[in-house]
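Take a look at the structure set out below.
Of the protein chains in this complex, one is absent; all others appear in place.
Moving on to subunit A:
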Amino acid sequence: MQAAVKRNKLQERGTNFLFKFGAIALLICIIIYFSSISDAFFTYANFTDILRSISIVTLLALGVTFTLVVGGFDLSVGSTMSLSTVVTASLMVWYEMPLWLVLIVPIVVGVLVGLLNSFLIVIIGIPDLLATLSTMYIVAGFHRTYTEGYSIYNNMPLTSGGTAPGQFSEAFLWIGQGRLLGLPVPVWIMLILVVVAYIVLNHTRWGRILYMTGGNEEAAILSGVNTRKVKFIAYIISGIFASLAGVLFTARVGSGQIDAGTPLLMEAVAAVFVGYSVLGIGKPNALGTFFGAAVIGILLNGLTILNLPYYAFDIIKGTVLVLALAATYVYAKKRFSRA
């Protein structure tokens, strides 16, 4: 009898430990494993590479984090990023707009998508997953229609005849390809946004309001919070992060690739859910999201070094997402059964 109780307690401590430190332990194991296999893995150059490769996913994932914090979800971030990518590229290549406009217009596009999402969810009342699933397709359709299905690059032939007048400027490409103080510029952008998101969510009044709206909307309303406004803002923030990811992507590859964001959606969602469990926080949070993106980035980097074919990567990403979700929900179930 007593032994059983003891065993139960041990088991509980075990799961708690796994939930708190599981993700970190997993990360350490992965790093040790890849380091032992390849000399190229554990180097400064490779790590800045990994950080640069995760910068875009991290931005997307931060947007998703904000919507999850208010108890919603945003599936449309991938498409929004795609749209922002082609809009950015077209502004430079087709219309020769000045740099400041090239940076602002995509953000406005992101805001508009966020507004559409929050309109459908908050005003009409469609469940978040379904609403953003629909927006995902609508926005994807828009971005393909806008470019008539082509990617946008320097001096591309136009369907109306002739070639595109503009080019990507050096200053713009620096955002995606330049270096600053020994780190690539995208890494700086990512780190700054992670820190800003962390401070906003964890140390400001706004963050408190966002978390409480997600935690118990009814109670938040009865505490005087206009939760509809809060949700609107969260989806708009998500749209902005997605469009920033699009700008960064364009600057990184130097062209307006079509469907750039679609494959990144799942990575972003996985990153957020891995982030739930970091240090047992059990809530969407900015640092966790960054950590989650890093775990996935390191895993993919290592597998590339191992020469795993790229078409098998989705198996790994999907598995990471399932594991993260399993950890989150097993833990949530335990918390609720105690409550």
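Criterion: a contact is a pair of C-beta atoms (placed from the backbone, for glycine too) under 8 Å apart; a residue touches a chain by one contact, two chains touch by 3 or more; residues count from 1.
The rule is simple: contacts and distances are computed from a predicted model.
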item: Identity of the absent chain, which is to be given by its UniProt protein name, from "Elongation factor P", "3-methyl-2-oxobutanoate dehydrogenase subunit VorB", "PadR family transcriptional regulator" or "Monosaccharide ABC transporter ATP-binding protein, CUT2 family"; value: "Monosaccharide ABC transporter ATP-binding protein, CUT2 family"
item: Residue, one of A:Gln11, A:Thr43, A:Thr159 or A:Asn216, that touches the chain absent here; value: A:Asn216
item: Residue in contact with the excluded chain [from A:Arg13, A:Arg208 or A:Lys333]; value: A:Arg208
item: Full-complex contact with the absent chain, from A:Gly125, A:Gly161, A:Gly182 or A:Gly224; value: A:Gly224
item: Positions on subunit A where the hidden chain makes contact; value: 203-209, 212, 215-216, 218-219, 221-226, 335, 338-339
